[in-house]
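Of the protein chains in this complex, one is absent; all others appear in place.
For reference, chains read A, B and C in written order, and residue numbers begin at 1 within each chain.
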Amino acid sequence: MLTQLTHAITTMTRRRALAATAGLVLGLAASSPFSPALAADDTIKVGILHSLSGTMAISETTLKDTILFLIDEQNKKGGVLGKKLEAVVVDPASNWPLFAEKARELITKDKVAVVFGCWTSVSRKSVLPVFKELNNILFYPVQYEGEESERNVFYTGAAPNQQAIPAVDYLMKEEKVKRWVLAGTDYVYPRTTNKILEAYLKSKGVAQDDIMINYTPFGHSDWQTIVADIKKFGSAGKKTAVVSTINGDANVPFYKELGNQGIKATDIPVVAFSVGEEELAGLDTKPLVGHLAAWNYFESIKTPANEKFIKEWQAYTKNPKRTTNDPMEAHYIGFNMWVKAVEKVKSTDPDKVIDALPGIEAPNLTGGVSKMLPNHHITKPVFIGEIKADGQFDVVWKTPGLVPGDAWSKELEGSKDLIGDWVGKKCGNWNTKTNKCGGQGS
Amino acid sequence: MTPHILTRSLDRAAATFILVVATLGVLIPLSNLLLPQGSALHVPTYLVALWGKYVCYAILALSIDLIWGYCGILSLGHGAFFALGGYAMGMYLMRQIGSRGVYGNPVLPDFMVFLNWSKLPWYWYGFDHFAFAALMVLLVPGLLAFCFGWLAFRSRVTGVYLSIITQAMTYALLLAFFRNDFGFGGNNGLTDFKDILGFNVQAEGTRCALFLLSCLALIIAFMMCRAVVSSKLGKVLIAVRDAESRTRFLGYRVESYKLFVFTLSACMAGVAGALYVPQVGIINPSEFAPGNSIEAVIWVAVGGRGTLVGAALGAVVVNYAKTFFTSGPLAPYWLFMLGALFILVTLLLPKGIVGTFNSWRENQRSTGIAADEASAAREDGVRAPKMAE
Amino acid sequence: MNVMDTRATSAMLYLDGVHVSFDGFHAINNLSLTLAPGEMRAIIGPNGAGKTTMMDIITGKTRPDQGTVLFDGTVDLTRLDETRIAELGIGRKFQKPTVFESQTVQDNLLLALNVDHSVRGTLFWRGSKAESERIDKVLETIRLTDARNRLAGSLSHGQKQWLEIGMLLAQDPKVLLVDEPVAGMTDVETHLTAELLKQINKNHTIMVVEHDMTFVRELGVKVTCLHEGSVLAEGSIDQVSSNERVVEVYLGR
């Protein structure tokens, strides 16, 4: 059918063919970079691209509120460049093509200067071409699988080396874990993270027999078999731990099953990368005391900055119990970095802001100062927290300093030679072996 | 297709529809490309892409209306055919990326590189040729529909049973495509396309051409549907819908008819999916989600089941509403609006927009002795015990 | 055995020793029945006697658990499906009038014509003069010429019954199975229907199931009374209606 159609186009009447050709030529001519016309407006528009309905609303709604809160705070301080910030909220409804559509709408119709948004990798992948094409800025606040460094995207969540690897190190050293269950939901983040961890563990001398990898579908709710398998795997006489990359919704039934089958943290600790304060709020945490999570931020961390943030956040949401979590902190850092960059170049022009952002420093909420790196990732501290009975985390370990995020993982065959450098090399996938931009080359 | 089928099928409403689509198909790209950006009539590129999406959905709606509106087969899994067509096109687009992927691997798509795949799985062979991919766009959904239909219609699975197993089919495919081991990119799907037939997919010209192509495909699909439903075959289909066993006792091999339209409809859905993918820039397993298929059925119901124009219109209206409601201050409440729309349409406009308009016009025109009764009888292929009056 | 064989081969329809049960309920019990070519036979029997199930068996809708069902002396109907049986030339009118309500009377008849019924044939169908003449003729026979462009759903109950009989005529089968053709009809309509059937019987074999004794009497043909899935009595209407067992069955024990 399609061949016929394309054929039909070429054999259309001469006038149409002419128009089509003219169209293509015009199209190519018109695809020059397009910068939002902001100067005329007296506000700076900030796009918020988080799902407010559908399956991801559970995680993303809070982030929308966070940005609204941050904008509100910034406006109280007088806005940016003497202009007030104005939030433009859209609902991509957990629908990936809709993410792309809404991103396009935000940039071309609403002419936003920057977009804060996305949670899942697929939503980021979906909007990526749009941001590249229309040359705008996306701040992505969630820990992800890495293997990406794009000019238009700033990754304020953790890369695998800022979360997964320190957590495994901790378990090896502190808990003397010898046997590993890598359990995850079957999507790209767990797949990649587990690939990286598998390679890392093997490099540390862990045998293949001592690694069990298990994938479950999204929203998996019947964990009986898998928990029993974990129990069995853990009874081989070596200290066993579970590294969980299980995605949001499936965690509650997973932990409930763990608790009920009597797997205690002292027997088989579970370290999770996707379970934060928000997820624990839906759980009775008493049976889970001692299970771990690795993040770059915990609500329970006692620093003045964090205490102030929590107080103001709870006042803003008029909910004294409202929790905070890691992706919120990522947005906090990202937002402040953007404000600083805009103030530095005195413009919201994306090209200028993108160039200004690497090197910008902004305080995080855990007492350090995070820095935007040339690969568009940031430096972050890594904390390991144990679940407490009140649904908060008790930090039991942290990295001595801030860990710079690696865009490309050293453990993966395909990316071990790659780096992202948007300052010197102006390239997201610079190959250090061949000294060329563009991956491995052929 | 012989000409007399086509000419016979064109009544005034159909001609108007074709004219409108053709005009849109030409005017929107022209306005986008030729008029200056400030002009009031200028259609921005994002709207071209958006309308391109609507047009693809309209083709999908037509394909559903053909089997549901005319043959009484309610498929709750038509999104699967749409998605399969989309994947076939997506695979072609992936192969076109070549060494421009982030890892620069000339053969393997990026997701295979970082999951350490050493070579291209066999089922990806051939997709670097457009002609092959285009063939697969028709063949894969068609073949699946043929096999599925052959099994189901031969054993006379009808009504809700059929609906539920079509749902099971798309759900199974959803789970399968989610699996990264399956080799289609898992949850992330296929994305980051560069070009199609040598043209940059993001260029405005390509977008406009794709839009034009989609409109053309919609017209062709519409004419095909018209040709089918206005032929004697169409009468048989309606006969099957209204009284299946009567048709059988007249000596019609009902399962062949069902199989024919079901397969045809799946191919149409596949084409819709194939045109959809380069315009939205991503294909991902969530297209298989049963909810999507149900929603597509609802477009048809809203527009008017059993009226081809209505199906296409319904797809555009519902999706436009969705676009409209998901931005701005109404965003948090859009599901209320959408849900309410569905409820109100089924309660107040059981014949859909076009169906209601048609019967209103018929009432106006004639004394309308038969219209009401007839269209009441047309209501449903699967009749449950009637309520007592 | 020999006698049976000749009966079987010469008969239009031949049922012997047929059994069907649904979940333990014996709907048809050792039923044997023969219909000669050109014959019209009336079947009577109380509710649940198995009349409709018998028709289901003949038309391939229900498979018998055991027994022989032969058509035209040679064709084993138990192995064929509805479509094939219809193609062979057995037409059926349902108990509840079943016409294509959202299509015109004319289209109903067009669909019934026994021309090419393949998908290809219908897709590329073009009307022919012969076809429209046939339709005109049938319309005349069933007295619906004036209603040819009306939707079948808008016809009266009696007209629907006729339309369905008309569809059988258009189908031109060798055997017509007619299930309760006069249910819900006025006396005049009943009379006309009887006339119609008699007329059709001139060149078709017919089996009529009917409750209406006046109607059956008017047909004036051999009557078979079924009860609990097997033949209770057979003969002229007077013979059957004077049979004590039949009376007992109809009045209830």
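The rule we apply is simple: contacts are C-beta pairs under 8 Å (C-beta built on N, C-alpha and C of every residue); 3 or more make two chains touch, one makes a residue touch a chain.
In the analysis below, contacts and distances are computed from a predicted model.
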Missing subunit (named according to UniProt) among the choices "Urea ABC transporter permease subunit UrtB", "NADH-quinone oxidoreductase subunit J", "MrpA C-terminal/MbhD domain-containing protein" or "Malonate decarboxylase alpha subunit": "Urea ABC transporter permease subunit UrtB"
Residue among A:W96, A:Y215, A:F383 or A:W408 that touches the chain left out of view: A:Y215
From A:P269, A:P374 or A:G438, residue that would touch the chain that is not displayed: A:P269
Among A:V112, A:V127, A:L201 or A:I226, residue touching the chain not depicted: A:I226
Sites on chain A contacted by the missing partner chain, in the whole complex: 52-53, 55, 57-58, 61-62, 173-175, 186, 214-217, 219-222, 224-226, 228-229, 231-232, 234-238, 249, 252-253, 256-257, 259-262, 265-266, 269, 278-279, 281-284, 287, 290, 292, 386, 389, 394, 396, 400
Residues belonging to chain B that touch the chain removed from view: 74, 148, 151-152, 154-161, 163-165, 167-169, 171-172, 175-176, 178-179, 245, 290-291, 294-295, 297-298, 301, 332-333, 335-336, 338-343, 345-347, 350, 379-380, 382-388
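As a convention for this text, only the chains that are shown with their structure count from here on.
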Touch-based graph of the chains, sorted into line, ring, star, complete or other: line
Chain whose Cα centroid lies nearest the overall Cα centroid: B
Distance between chain centroids, defined by C-alpha means - chain B, chain C (Å): 43
Centroid spacing, where centroids are CA-atom means, of chain A and chain B in whole angstrom: 33
Chain A, residues touching no fewer than two other chains: none
Chain A-facing residues of chain B, complex: 26, 29-30, 33-34, 44-46, 49-50, 53, 99-106, 110-111, 113-116, 130-131, 134, 137-138, 175, 178-180, 186-189, 191-193, 197, 199-200, 202-209, 212-213, 216-217, 220, 267, 271, 274-275, 280-282, 284, 286, 323, 326-328, 331-332, 334-335
Sites on chain A touched by chain B in the complex: 1-3, 5-6, 8-9, 19-20, 22-28, 30-31, 52-53, 89-93, 95-98, 100-102, 104-105, 108-109, 120-122, 125-126, 128-130, 132-133, 147-148, 186-188, 191-192, 195, 215, 217-218, 412-415, 418, 428-429, 431, 438-442
Touching residues on chain B, where the partner in the complex is chain C: 2, 4-5, 228, 231-233, 235-236, 238-239, 242-243, 245-254, 256-257, 260, 369-370, 373-378
